[in-house]
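Note that one protein chain is taken out, while the other chains of the complex remain in position.
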Amino acid sequence: MNDVSNRALSNLDLETPDKTYLDSNELVINMGPQHPATHGVLRVILKLDGEKVLGTECVIGYLHRGVEKIAENRTYTMFNPYVDRMDYVAAVSNGLGYCEAVEKLMNVEAPPRAKYIRVILTELNRIASHQLWLGTHALDIGAMTPLFYTFRDREEILKIFERYCGARLTTHAFRIGGCQYETYAGFEKDVKNFLAFFPPKIDEYEALLTTNRIWLERTKNVGVISGADCIALGVTGPVLRASGVQWDLRKAQPYAAYSEFDFEIPIGTNGDTYDRYLVRMAEMRQSLRIIEQAVNGIPEGPIMGKVPKVIKPPVGEIYHSIEAPKGELGYFIVSDGSTQPYRLRVRPPSFVNLQALDIMVRGLLVADVVAVIGTLDIVLGEVDR
Amino acid sequence: MPNFIMSYLGSTVTPGEAGNQFWALIYVLIIFAGVSVAVICMNWIERKALAHFQVRLGPMRVGPHGLLQPIADALKLMLKEDIIPSEADQFVFWVAPLIGLLAAFTVYTVIPFGPSQAVSDMNIGILFMLGVSSLGVLGIVVAGWASNSHYPLIGALRSSAQMVSYEVAMGLAVVSAILMTSLNASGTGTLSMIGIVQAQQQQGVWFIFKFFPLGLIAFVIFAIAMVAETNRAPFDMAEAESELTAGYHTEYSGLRWSLFMLAEYAAMIAVSSIAVTLWLGGWMRPFPNLLNAPAWDFIFSLFPGLTFLGLAAIAFVGTARMPADSFFKIQRIGLAVFAALLGFIALLLLAIAVAGRFADASVGARFRDGIDYIYWFVLKVAVFMYLFIWYRATWPRYRFDQLMKIGWKVMLPISLGVLVVTAIVGVIVS
Amino acid sequence: MAEEVKSPAPPPPPEGEKKPAAEKPAPAASAAPAKPAAPAKPAAPAKPAGPVPVPWTSPLVEKYRSQYGSGLEAQTYLGQNYFTVDRSLIPDILRLLRDEEQFDYCVDITAAHYPKREKQFDVVWILYSFPRNERVRVKTQIADGASIPSSVSIWPTANWLEREVYDMFGIQFDGHPDLKRILLPDGWKGYPLRKDYGILQQDKEWVQINLGIESGQ
Amino acid sequence: MVPITTLHYLVVAAALFVLGVIGVLTRRNVVIVLMSIELILNAVNLNLVAFSRMWGNLHGQLFAIFIVVDAAAEAAVGLGILIAFFRNRETINVDEIDLLKW
Partner (left out) sequence: MNPVMNSALNSGMAPVATPFFFYMLAGLAVIGGVLVITRRNAVHSALALIVTLLAVAGLYLMLYAPFVAGVQIIVYAGGIMVLFLFVIMLVNIERSSKERRFNRMWPVGLAAACALLALFVSAFAKGKALFPDRMMTLPESSNTQQIATMLYGEAGRMGQYTFAFEIASLLLLVAILGAVIMTKKKI
């Protein structure tokens, strides 16, 4: 089938250099867990021949907090804030995934107004997550300035979150069955201001990087992965779309109110770091389109569905997944009828995408490992759970 | 003894040449102090300019607008603990920054700030400069090795390979500039730096504009090579934070580390002053031959005064806009004093310019010329410094193999090509 | 062979009486549950039973039922179809699903621990087919200590997913290229996600040796 | 202070030459042997330039430049052989390099 599966994926199965020449400078280098470019506590063991990477092995688990074990000892509502701590960069979409999973388990539907609010906040969060990715990714490759531009603009989004639910990062914005808070007075005005404020800012980022000769040199044909390999390795999100696979859960299996908005799915052609950059930049623009339609068309009505005070879903198990900024974020909940989930499994996109690092990096140079880790956009909170 | 001192004042030859060790020593001290002050200002300017590129304010806390920040940094570095890794090689670890510093500063003996304002006018000026700048590589290589750990070793190997390969391109670009000096009547070129500037004066054109595209291409090659030579901006592979943590000076700390920084900035200033000397007509003011009417001389001689006046005005505006509450009182006074100082210098310079204008042949005129030479030279070097900062703000970093590819496959052939074409055109023209 | 298991038998702890889900008819395809949801337990008082898994009938299911007969059940719960398969069928049914039914994306592999059951562990594969935009789950039950063939050769993504299941539950996967702990330190003893593993429990010995502190708490 | 004549330079060159020869003959490490050869070449250069200064023409200096060129070539090839050899036999002391073909 695809070439990836027949090559057994044992770690560090390196094609050993031919023995005729004893390699005098074969280094095994530890990158991490304290390393400026590993986006958190990820340790990558690199086997180098000079500068070329022969193979890598990721050692993870430094940030493992046992979220799934905790879930089994918390009630459904109590567990809600834990979910924000996994992918702390895109906390809102974690919350959305979890609440929708439990609603599906309980066969309850959130009211339309709540769905619209959820879509607006999730798309804002997607933009914020992509901004943070762009800033840190550009910094790893050496361009210092985009970091400050992106963080300055991300402030606007975080202000909206803070006004809406009081928190900037771990927002805990949604409840099972709908939203906790009605939108504050100037919500539509703030979002509309943001919609006007942000497009020229994206043009600023693109002016800085898209046609920047050195940026092209550092990202073109780096960390190439084909669509088939992506599917085989379970890679989802912008990385998959950059390899040419037109698949986005918001379109494939619409949830919340996504079916009511029209937006395109940007895809790349040859699955290299530059295409992933273009895809994420285009995604930011598409999110703006969604927010615009959502803000203009937000219906009136209740924001909380008919959900009992104490949530005791019926016995059974369901799997529900949403399109988080990093990829498919899934919740597999087994309920035994009690108020606490019997088993709650989180399928994190970063954890599965990180597995593709070894394939993408083989044969590249050390400087590219940093670029590829950046382009995978992994968050260690989600990888280690 | 006094005539030994005064004897030199009248002569129009550099102290080194006039065999006057005493004045040579004074020039060396002046240049050493001048470069250190320039490095300190450069540190402040780099942080502020970089900050304003990146939509932030930069150091604002220490002194008005962070003016005392470099001094604070220097003090901090001196007080910081100077750690030497356990199995590092004590002697080599100690000597490495000194080699780097030695290489960076000895280049200044040859750089002319004026027809007679240079430590010594060696007739192999350029050759000496190229030689000493290649010694800088040794400092870095040995530093990387002495720290006895993986990352500095790789950083040292990388930066030495990078500097050696760009030195070749730089050397060839310099040769094509020197070739242009020999296109005068006598047909004998010169290696001495002062000679080169005088050649540009005689030929009435800066070498960057000579045989239009050629001079410019050679200049651009040199400009790129000098950025790579000092491990800066897009070519800062050696201390690429994201991969090798800090490259060759990872294990250094405290004063020793600041020596490396001093050496890096000094090398930056040195290399850009060589570029200025070779291509932008060293200390000559713009359009020396075209607008050489005394009126024009006077106008151009006003520039130093006007620049300082401008700086003083900016400082005064700064004090005015400073918020009123008490915390800023000291800073306000400090800035006001600084502004007054700048204003005073501005007036002084204007006075000299005016005096020079009317009392032509007197000492005042020679003194005014001296100031003009230094002013124009420093202005041009400042432009280069701004370019360094600009590169650092906008460009991401080249990967190491791309860097080498450019060095060998792009820069070297082009600089060879420029050299050959310059030679041919030179033969045709003369 | 495997007795007909309607749904994972609720653990013996005092089975909460069925919380009356909202009066929503099971949106599952078949309107009335084909088999009366006669819960083995005494019928809950007046409150009607919530949505219950109903047998899932589709050509795909028919083909496999004819092929594997009793070793395979197909149910649907809240619109999500899943197979409950006997352990012996595991490698070939997955390969079949991937090759013939184009379930080319293995979304997730996970497990659940039911200490009271004779076959304690439920291993679950969540598959998705890009061409058919459809999701299916394959479940199997294995006893404690039993091993299960690894599906890394079918979907390379299974490498880390199975390592995590081993790390958390201690289920051995035969044929896995490099089965070792992924999240917990290598020398850690105990499998945290088992029900008998306390929430505050820690491998004290590992903590003392490696971190040099008395205990993590 | 007696004026510096050419003889002084010759003595210094001779000293360097002898040091180089000692280095070549007694050291075990190939890199040090190569460095000693560089020392010897330097001694020769010093002699040439001293004589060129004495006779007042530039032939000596010119020849010194040629020797520098040659030293560069010799160092490059010598180190090339060293690397090739080290990569193969993991040793660089002179006694063990006794095979013409390995």
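Letters A, B, C and D name the chains as they come in the text, with residue numbers starting at 1 for each one.
Note that in this section a contact is a pair of C-beta atoms (placed from the backbone, for glycine too) under 8 Å apart; a residue touches a chain by one contact, two chains touch by 3 or more.
Source: prediction; values computed, not measured.
Undergrad: Which one, B:153, B:177 or B:412, makes contact with the chain that was left out?
TA: Of the listed residues, the one touching the omitted chain is B:153.
Undergrad: Using the touch definition up top, pick the residue from B:122, B:224, B:262 or B:371 that touches the left-out chain.
TA: That would be B:122, which touches the missing chain.
Undergrad: With the missing chain put back, one of B:67, B:142 or B:228 would touch it. Which one?
TA: Spelled out, the listed residue whose C-beta touches the missing chain is B:142.
Undergrad: On subunit D, where is the contact patch with the chain that was removed from view?
TA: 1-12, 14-23, 25-29, 31-32, 34-36, 38-39, 42, 45-46, 49-50, 52-56, 58-59, 61-62, 64-66, 68-77, 79-84, 86-87, 91-95
Undergrad: Spell out the interface residues on subunit B facing the chain that's missing from view.
TA: So the residues of subunit B touching the missing chain come out as 17-19, 21, 89, 91-92, 95, 122-124, 127-128, 130-132, 134-135, 137-138, 141-142, 144-146, 153, 156-157, 160-161, 164, 167, 171, 188, 190-191.
To be clear about the criterion, only the chains that are shown with their structure count from here on.
Undergrad: Any idea how many Å lie between the Cα centroids of subunit B and subunit C?
TA: It comes to 69 Å between the two C-alpha centres.
Undergrad: Counting in whole Å, what is the centre-to-centre distance of subunit B and subunit D, each centre being its mean C-alpha position?
TA: Result: the chain centres lie 37 Å from each other.
Undergrad: If you average the CA atoms of subunit A and of subunit D, how far apart do the two points sit, in angstrom?
TA: Each chain's C-alpha centroid was found; their separation is 63 Å.
Undergrad: Name, in rising order, each residue of subunit A that touches subunit B in their complex.
TA: Residues 27, 29, 35-37, 51, 138-145, 147-149, 152, 208-209, 212, 214-215, 217-218, 365-370.
Undergrad: Once bound in the complex, which stretches of subunit B touch subunit A?
TA: 50, 53-56, 150, 154, 234, 236-237, 240-245, 392-402
Undergrad: Can you list the residues on subunit A that touch subunit C in the complex?
TA: Residues of subunit A touching subunit C: 1, 4-5, 8-11, 13, 60-61, 64, 66, 68-70, 72-73, 104-108, 231-235, 245, 247, 252-253, 306, 308, 312-319, 321, 328, 330, 332, 334, 336-338, 342-343, 345, 347, 351-352, 355, 384-385.
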